[in-house]
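We show some of the complex, not the whole, and keep each chain where it was.
Note that the chains are named A and B in the order they appear, and that numbering of residues resets to 1 at the start of each chain.
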Amino acid sequence: MQGHRTLVVGASGYSGAIVSRLVAAHPAFSLAAVTSDKLAGKPATQRLGAGVSTNLVFSKNGEATELSRNCDLVFLATPAEASAELVPHILEYTSAKVVDLSGAFRLENEADYPTHYNFTHPSAALLNTAHYGLPELFGPPPAGTRLISNPGCYPTATLLALAPLVKSGLVETTGLIVDAKSGVSGAGVQAKEEYSFVEIAEDLRAYKVLSHQHTPEIKRHLSRAANTAIGDLTFTPHLIPIKRGLLSTCYARPKPGVTPKQIEECFANAYSTSAFVDVVAPAAVTLKSVAGTNRARVGFAVNSDVVIAIGAIDNLVKGAAGQAVQNANLLFGLPETMGLSHLEPLHP
Amino acid sequence: MQGHRTLVVGASGYSGAIVSRLVAAHPAFSLAAVTSDKLAGKPATQRLGAGVSTNLVFSKNGEATELSRNCDLVFLATPAEASAELVPHILEYTSAKVVDLSGAFRLENEADYPTHYNFTHPSAALLNTAHYGLPELFGPPPAGTRLISNPGCYPTATLLALAPLVKSGLVETTGLIVDAKSGVSGAGVQAKEEYSFVEIAEDLRAYKVLSHQHTPEIKRHLSRAANTAIGDLTFTPHLIPIKRGLLSTCYARPKPGVTPKQIEECFANAYSTSAFVDVVAPAAVTLKSVAGTNRARVGFAVNSDVVIAIGAIDNLVKGAAGQAVQNANLLFGLPETMGLSHLEPLHP
């Protein structure tokens, strides 16, 4: 075991398990500890597979701060409320750096937490110190960063698709429409009738219409990317009967006089140096080309009335665990692709 | 509202809901009452759709006996233990006829209930009076029958495939192998992680290997059909990521000297007058040809070592609700296809 000692809190959920496996296989990190209340006391291999040490045993989530003392890096794959409680303790009592996969530090306004996450934020002062880890748009964290807020799955796909347009000033920043479709793993491990196979298969529906918690996250960070306040933006998530993958279809109005060629150039330049984002034809923005990988695909189409920008990711990898590792790489000054480039699409 | 007044107990589950809809659309039955503890007090249309009366409201399961007094026919789509409690009351205190969709009256031996159904049978005396309602093999119920035990889904597909062979005496009655595959609705409405979409989709596994409760049911009624005690029979159910449908692949050894032609004739005659069972080539024994209908398909292949007989049904229709209505038709002296022949395959 070598490399930066790493703790994963909440390692039995879908994202937490993937982070744990990525860390275990990572050249510069070592998986030192994992927690899960559900599996506490059980060998980690049982949930995480043959890639983790046979000596590793799940601890309880309550031991997270204690375990962090002995670690350089902590991933929190916990509900937002748990992360909001835990982060200040880890920052104060340990020297570990933290990548939080929850929504606990993604929003700007404390007041949005009761509304969108159903809790009063216990550490709201950190809302403005966390670095929002979407490296393709916001670069590596500033020196000294100890807390990275890992973006949500919908915001990742949506911001990658829309940000080049709004940054370039080529489209109106009001009336933005985001129609997004997600695989079911985005809801995490579920033991509810409504998420049972028989209820989900062959079905399709919108949910949390006009009320999803990723709406303020998208608006906040799209405004930052654009360096201008975004006006109204409508976000509608849909639940699709697939296991993994997320596609976000975004609609903007071109400003008067903007030509298709300008839009084309905008996207051609946007990700030309990016390791993980490919700009392709809209019909090539498929889930099967990105599922299982930390890659994103972005495509666009334009006429005089509308620009359509489509983004696709694996909601659990680029939309969660993979991006978390990408952020951790940057936190430690490592190449951002380290431990991620072996991920190939799940499609044959 | 006209026709025999009918009560469905447990009408919010998958089978119960289908029975209710079939009754509501039936020319000779009328849906007089439905019960469901989960939906008690709610309008029936909410769960059962536009085909039921807008005046109908779910009652509690506890009112079943009381409601039965006012009915001619009761369907029990309840767990086996509940049916075992309820049936003697309905038979004693009302004059209604009962079709029980559970396993409560399918086995011969009282002792099998603690083993296979986890309860001590409270009305074991009825085990030998209930008529096992697989009409293609056992004909209409004898005059005066008040209790029909509706077959399980696995036994229905398996018995339809195997019974002609064992009845004919062409195969050995030991060493029978039944390898069955069922859609997930066979498990009923589920709110468990293991039945969630993400855990089921793209997966496949055997379950309850050598211990499934349908094994003694198959053996008992196959022995009756064959008029000889079946020796060992191995039944292995598998869970398949589809919503509806069940396929049972059965293996028997031909007796010495038996020719393929004899096997062929056996199947050609078996269902020649049956309204619901078609004998087809084995590759045509598909779920899509039967799902949504009360039909079964049976196919076979034979060489000198083995006879393979394959049966396919919709587990919720011919394997549950549809067969229950077929049995009710026979109980009331109606044509067995009444209220069932409009059911078309779900496949386009």
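One rule holds in what follows: a contact is a pair of C-beta atoms (placed from the backbone, for glycine too) under 8 Å apart; a residue touches a chain by one contact, two chains touch by 3 or more.
This structure is a prediction, so every number in the text was calculated from the model and none was measured.
Taken over the full complex in this file rather than the chains on view, the one protein sequence occurs as 4 copies, with 2 of them shown.
Throughout what follows, only the chains that are shown with their structure count from here on.
It takes 180 degrees of rotation, in steps of 5, to superpose the Cα atoms of chain A onto those of chain B. Once the centre of each chain is set as its mean CA position, chain A and chain B turn out to be 47 Å apart. Listed in rising order, the residues of chain A touching chain B in the complex are 14, 184-185, 189-193, 195-202, 241-243.
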